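Here's the structure we're looking at; comments come further down.
A single protein chain has been omitted from the complex, and every remaining protein chain is retained in its original position.
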Amino acid sequence: MLRAVAAAEQLAILALARADGVPSFAADGTLSTWEVLSQQLVTGLSNGMIIALIAIGYTMVYGIVELINFAHGDLCMLGAFFALTAVGALGMDAWGGAGGTLGLVALLAATAVFCGSLNWTVNRLAYRPLRKASKLSLLVAAIGASFVLVNLGLFWGGMPMEVFSGGNSAAAPKAFPALVEPKPAFTVGDVIVSRPDVLVLCVTLPLMAGLTWLVRFTKLGKAMRAVAQNPTAAALMGIDVERVIGASFFIGGSLGGFAAVVYSIYNQTVGFQMGYRMGMDAFIAAVLGGIGNLPGAVLGGLLIGLVRAMSDGYIEARWTNSVVFGILILILVFRPSGLLGAKLREKV
Amino acid sequence: MSAPAGRPMLRVQGLKCSFGQAEVLHGVHLEVHPGEIVSLIGANGAGKSTTLMCISRIHRSQGRIEFDGQDIGALPPEQVVRRGLAQVPEGRRIFPRLTVRENLEMGAFIRSDRDAIAQDMERVFGIFPILKERSSQQGGTLSGGEQQMLAIGRALMSRPRMLMMDEPSMGIAPLLVAKIFDTVRNVLRAQGMTILLVEQNANAALRMSDRAYVLETGSVVLAGTGEELLRDPRVREAYLGH
Amino acid sequence: MAMIRPMIRPIAAVTSALACLTLALAAAPAPQDGAKTLKVFSSLPRTGSANSQTTSIVNGIKMAIEERGGQVDGWTIAYEDLDDASPQKGNWDQNLEAANANKAAKDPACVGYIGTYNSGAAKIAMPILNKAGVVMVSPGNTYPGLTKPGAGEPNEPKIYRPSGKVSYFRVVPTDDIQGAVACEFCVQDLKAKKAFVLHDRELYGKGIADVFKKSAAASGLEVAGFEGVDPKASNYRSLVTKIRSTGADVVFYGGTTQNNAAQILKDLRSGGCKAPFVSPDGTFEKAYIEAAGKDAMSPEAGPVFITFGGLPSEKLTGLGAEFVKKYQAKHGEIPEAYAVYGYEACRVLLDAIDRADAKDRAAILAAVAATKDFRGALGTWSFDENGDTTHRTMSVNTVKDGEFSFVKAVDSGAGKAK
Partner (left out) sequence: MSAARRNPLVPWLGIAALAAWPLVEPYLPAWMHLGEPLTEVFVYAILGLGLNILTGFTGLLNLGVAAFAAIGAYTYSIATCEIYPFQLGFWPGLAVTAAAGALAGFLLGAPTLRVRGDYLAIVTLGFGEIVKDVLVNLDTITKGTQGINPVPPPSLLGTALEARGQYWLLLAFVVATFAGARALERSRVGRAWISIREDELASRAMGIRPDHAKMLAFAACASLAALSGALLVSRLSSSGEPSNYGFELSIVALCIIIVGGIGSVRGTLLGAVVMVGMNSIVLVRLSEALNSSGADAVQAGEPPAGIGAVWHFLRTWVQNVFLSPTNWKFLLFGLALILMMIFRPQGILPPLAVHEDPPEDEPGAPGAGQGARP
């Protein structure tokens, strides 16, 4: 039999745990079917938007150099570490009001520049020498780059700063301060739309609009599309192909930087191995939407977010990954070039 | 042979190019003078397209490539275009998912004078009115002949002083071939454009060229004026089919 | 000739590079194989996510050896820290674990193997070491089937003992005890009526969650949901909505910090669920508190409890308290909960070496098996006939002001295991 040894102090903690009587801990249990569905939609939408943001950066590079960029998620991970370092060094979690908002905007911008530069550098060092090599060699280089970035994250996590828990456990997950408090922004019945949910929309929508504008209407955007469609012809037009590729790595990376900050604020956890899932989701979203297709990536991201939420909610969490991949495979069997994809060049 | 006097606009000397261990150009020499139409004929696989790609610096090569008296053999491709040497590549290489208008804009990528670009675009539309009709269609939806017109128009958009055209008649309906050759002869030439033309259709090419070179397995084997070569028995035997 | 060259060159380059590297590395560390040296190996996942816990275990092992001045009964103790995780996996790798075990088995100086951390890895290493007669002391395996007949598959644990002898011991109490303790705590102290049970789908987490579920059925606690989660998911908000809709008044997570325990807690709290969150000793480490952050761990957000198969460092008395003090002086921080297991595993091994008449594997194995009333850092305990510790004092802890805070000790009593 259990023999409880309870001292006064421990009893006090227990009493605290039961402060308002047992029922107060019970989850509401009053959510109606519709409320549950709406709550799941909110969750799915927010997660989907974050995935979409990572995926458009991913698909941009993907469309141009045909590189399955395994390092993209890990780039986002380093972006999150950069943001956490900045937050810790400047004590940003204590900033409130207008200062806090301005700080957040500055943080987004700084992280974007950081990730963009990093992505540009990785391209310059690891991928550019392989431009004429086969696509598979490029793939292996990307796998290698992913490992290197993961390791940089491990080093970074051991930085003796308070936000990295003094650096004593480099590998452990770190809490990201709640720059936007996870409080309800508004509630509809018992459905909570939290402030981070709102933040996700506020950041991702303008970025997607901006990117669409950039790609469709600016000279650089058109050059990017031209290089993606036929690099030799683009070079014959006087387009500096390498520069355009570099620029798209920078832009794609900086979108990853934005995504990293939003992700960190939304989930409040960063860890050196989190890039795997971020990259994987982005990859699935990009392919699902059609390689190199920006609206497709957004659609794919939203779909994955929603499918995950619905599967967690109505099937079983342990089957969620299978459900996502199952749907992906089904879609590709019937639409072999993704939802919005153009016909694929037949080349591996 | 009767090369005109004066400084050539393009001079290629000892151009060599290899893929892996296989050398495909063994030292090509050719010259194009201002205002000339020069054609480069030869069988499939003789190295005609490779020569143009080397001049445009898409392929790496050895030997000397001079444009306007300056060595361009070490420049990146975009610098070659900036110097005024544009190419209409083989197979047209239209950007299939850019609109016709955007394709033309890409041709003017090196320029930033918006008004002049707009004027030039109108000029291209004047030469090829069909492009104007199709201006908001995606390039990939055009017919072969229309794509060829677009490719020529696109190359003109960089305001080149010299144009290299690679097989403009390939895979195009005969009616449109006539139209394209007509454009080359009567519009471009009239504007004083210098042209280096690669063509399989030796007969048509020689008829409109001032001079021509015959390329065989990576080397120039014959050169002369268009008429000389049209009369040359070797050429008649090998390329004109009689 | 010229045609062959392009093929031979790369082969030659790669082989010679590999050979040079191996040579250089092999030449560098030449351990003095003196006549009176005994070797102790540890095999733990040193690369990847478990690194922080295993570092603390290794620190504990090293301290135990240093305490004896690196000598036992006139014999020098050499220690080697093996890694059973590969960078490709970022987690323990079955090939490397097999290689480590074989390495230890083949090394004539090896008399002890401290490991593994993951029970799955133990399944690979146990038969190999058992055949070689190398005693294995685990600081971290909690899967009951490794030692207890009837607790796992019908053919366990006999399949891990090809020699027929017990050569595997562990200083940690097993999942079946801890899962039951956690459940009793929920029922008796938290007065919970309805539990939502989550697990990380791994051997440790699922095992403990299974026991929790079984005990819940026995003690009348309704299990409103039993779900395996994806330990790599970025968040669990949709699951939280599901939990909210069931009206559960306690949430149990069978899983570890590395498998996102803190994330689940955070999502519960920000999703508006205040139910007590209970997790096992895989979360009893500072990293859990740090990963969850202040807000999710504050009393207003909702109570958090962690069960642990021993007493927390600050409640340790005698040797345990001393260890904590020494560790703190040396490493500048309070040790992780696992450090003391590493320390204890090594101490019990060294003690057995000391007691053994002959310093060979058989004698040392016998001496470890005969460990009785060992006065260790965890208390005074013995190994039972299965190789399990008789030490069964568990504790329930909470978090207060960013530190673990002891709530109560539970003596699960002998023979309670089901």
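So that you can tell them apart, the chains are marked A, B and C in the order they are listed, and the count of residues begins at 1 in each.
In this text, a residue touches a chain if its C-beta (ideal position, glycine included) is under 8 Å from a C-beta of that chain, and two chains touch if they have at least 3 such contacts.
This one's a predicted model, so the numbers in the text were calculated from it and none came from an experiment.
Enquirer: Of A:L139, A:A185, A:L214 or A:L340, which sits in contact with the chain we cannot see?
Expert: A:L139
Enquirer: Using the definition of touch stated at the top, determine which of C:R68, C:K165, C:K294 or C:H331 touches the missing chain.
Expert: C:H331
Enquirer: Determine and list the chain C residues touching the chain excluded from the picture.
Expert: Against the missing chain, chain C presents residues 3-4, 6-7, 10-11, 14, 18, 21-22, 25-26, 28-29, 31, 46-47, 51, 55, 59, 62, 80-81, 83, 85-91, 93-96, 98-99, 102-103, 106-107, 120, 123-124, 127, 143, 145, 152-156, 159-160, 201-203, 206, 228, 329-332.
Enquirer: Need a quick check: the contact residues on chain A for the chain that isn't drawn.
Expert: These residues touch the chain not displayed: 64-66, 68, 125-126, 128-141, 143-152, 154-155, 157-160, 167-168, 170, 227, 229-232, 234-235, 241-242, 245, 283-284, 287, 291, 318-319, 321-322, 324-326, 328-329, 332-333, 336-338, 341, 344-348.
Assume only the chains that are shown with their structure count from here on.
Enquirer: Chains shared as neighbours by chain A and chain C?
Expert: none
Enquirer: By number of C-beta pairs in contact, which chain pair leads?
Expert: A-C
Enquirer: Chain A to chain C: how many Å between their CA centres?
Expert: 32
Enquirer: If you average the CA atoms of chain A and of chain B, how far apart do the two points sit, in angstrom?
Expert: The mean C-alpha positions of chain A and chain B differ by 47 Å.
Enquirer: Roughly how far is chain B from chain C, centre to centre by C-alpha average, rounded to an integer in Å?
Expert: Taking the mean C-alpha position of each chain, the two centres sit 72 Å apart.
Enquirer: Spell out the part of chain A that touches chain C in their complex, as residue ranges.
Expert: Interface residues on the chain A side: 1-6, 10, 13-14, 16-18, 22-31, 36, 39-40, 43-44, 46-47, 50, 147, 150, 154, 165-166, 168-178, 181-182, 184, 192, 194, 196, 263, 266-269, 271, 273-274, 276-278, 308-310, 312-313, 316-318, 320-321.
Enquirer: Name, in rising order, each residue of chain B that touches chain A in their complex.
Expert: Its residues touching chain A are 56, 58, 76-78, 81-82, 86-87, 89, 93-98, 102, 105-107, 109-110, 154-155, 158.
Enquirer: In their complex, what parts of chain A are in touch with chain B?
Expert: Its residues touching chain B are 219, 222-223, 225-226, 229-230, 232-241, 342.
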